[in-house]
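First, the structure itself, so that you have it in front of you.
This part shows chain A:
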Amino acid sequence: MSSQLNETPMLQMKGITKRFPGVLASDNVDFDVRAGEVHTLLGENGAGKSTLMKILYGLYQQDEGEILLNGKVINLTSPANAISHGIGMIHQHFMLVPTLTVAENVSLGLKSTRGVLTDLKTVSKRITEISKSFGLQVYPDEYVWQLSVGERQRVEIIKALYRDASILILDEPTAVLTPSEVDDIFVIFRKLADAGRGLVFISHKLKEVLDLSDRITVLRHGRVTGETTPAQSDRHDLARLMVGRAVKLAPDKPEVATGDALLRIEDLYVAGDRGRHAVQGLTMEVKSGEVLGIAGISGNGQRELAEAIAGLRTPQSGKITINGHDTTFCKPGQVRDVGLSYVPEERMKDGAVGDFDVKENLILLNHNREPFCTNGFLNFSAIRAHSEKLVKEYAVKTPSIDTCTKNLSGGNIQKLIMARELDANPKVLLASQPTRGVDIGAAEYIHERISQQRQNGTASIVISEDLDEVMALSDRIAVMFDGKIMGIVKQEDATRESIGLMMTGEDQEA
Partner candidate 1 sequence: MKKLNLCLSAALLAIILIAPSSLLASGKALRVAIIAPSAKNDLAFTQSIVDGIKAIQKDREIELAITDGTFVVEDAAAAIRDYAKKGYDLVLAHGSQYGGSLKEIAPDFPNTSFAWGTSADTFGLANVSSYEAASDEGGYVMGVMAAAMSKKGGVGVVGPIEVGDAKLYVDGFVKGAKAQNAKIRAKVNYIGSFSDVALAAEAARAHMAAGADVLTGTAQMVVGAIGAARAKRVAWFGTQANQTELAPEIVVASQVYKWEVILRKIIADMDAGIKGGKKYEINLANNGIVIEFNDAYKLDAAVKEAGMKAMAGIKDGSIQSGASH
Partner candidate 2 sequence: MSDSFAVMIIVATIASGIRLATPFLLASLGEALGQRSGVLNLGVDGVMLLGAFGAYYAVLQTSNLYLGLLVGIGLGLLIGLFYAFITLNLHAEQGVSGIGIYLFGLGMSDLLFQKLVGTPRPILPFMPLEIPVLSGFPIVGEMLFQHSIIVYIAFALVPIMSFVLHRTTYGLNVRAIGENPEAADSLGVSVMFTRYSAIIIGNGLAGLAGAALAIELGIFQQNLTNAMGFIAIALVYFGAWSPKGVMIGSLVFGLVQSIVLQCKTFGVIPRSASDLASMAPAIITILALVVVAKRFKQPSALTKPYVRGG
């Protein structure tokens, strides 16, 4: 398959099997990395990517199989051990200490030239050298808590390079980056590969995988389901290998005539948790039959905006109108009564009660109303019938409606919440990060459902960090930055580049 078959890989994992109680996390997996290439490990959450890489980084030990470095079998018992073999890892959740400086973070675990004393000067000097040679700009004396997400990632990479890592494991490195940051970091990744390192890229974002990889290995349920290259495959092929069937990556969007504005927000100010304005003078409206996507990096006021609309956070000033009613200072229940359905960002915290069973979560909003409740007593036969219907209609995969909700997969919990919210026939649907951490199959289904709301005449808002999702679902796209809308563009006029620029605070006109 590859043009470099004659070369011995730097690293080979042969027949790796790892079992956890009740789960076969890795099933006889073969994987290798050659010098100078980016080899992607693609798969859904729970497909076994992380397990494999944790084995490679010495955090777990395999039950079966062997790991060869430059043809020799090695035994990786700890991260320190992996580091000493030249294996470095850029973790998805940054392994940085926010209260320490960049130099202190890099020097952690290194042998100091000054014995028991730290030698931050030497470390800082080398950090600057590395940062220059790869274009990774960081300042050694800055505290990590002061850094942006992109800067933190650079520190992570420098940490690995400082330890002379010849093999770099990149665990979902773009999860928290803006599109332009992704472009920048990909240039650096390529540079690192060209300099003779072997890179393992872990991702589930198909576009990025195709952009960056030399080779792609796809995992499903702990097993390798295919090895390919970007030249030989497209997004649909990859999705099929990941999910095991053909997947529609964007929902059908038949033309729908839009109607009146059902959600209107005027000059809204909302305070964040730390007191400062999180939403600053935001104005927008969403019409019946349209989907407005709100793109932006997390932490730019999206959560506060959603909570203000849902009545969970009292605005400081401004006006929110839902379906003709002023709901600015309404309680969540009152907002729902005028026609809002809300799919919150934190599904296990705000969306469903983990310890309740499926049927209880499905009637959570109406449990005190007819027909589920008569004179204060729950009417179980009505509840069961209703729940069975919804579970079937929304394809929630659950052993029964009596199953404890927290035992379901993320995708099925999200479908359950969608079922409950959409069953209310909302005038306005507010969905926050509707497919975050959800497998492709479920995401496909959820996208389909949101798209269908257009025909029902619902005004929908989808807040998402995933630009592909926003592009696929929306009729119009608003970009939020620092509590403000930087601009609203029609879907057909939007490009990843223009939206990406707005996400970093560049004005639409600029």
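One rule holds in what follows: a contact is a pair of C-beta atoms (placed from the backbone, for glycine too) under 8 Å apart; a residue touches a chain by one contact, two chains touch by 3 or more; residues count from 1.
For anyone wondering why these and not others, all candidates are chains of the complex that A comes from, given by their letters.
Treat the numbers as computed from the prediction; the structure is a model and nothing was measured.
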item	value
Complex partner of chain A (touching, any copy) among 1 or 2	2
Interfacial residue positions of chain A with respect to candidate 2 in the complex	54, 57, 59-60, 78-81, 83-84, 89, 91, 93-100, 104-105, 107-110, 112, 116-118, 159
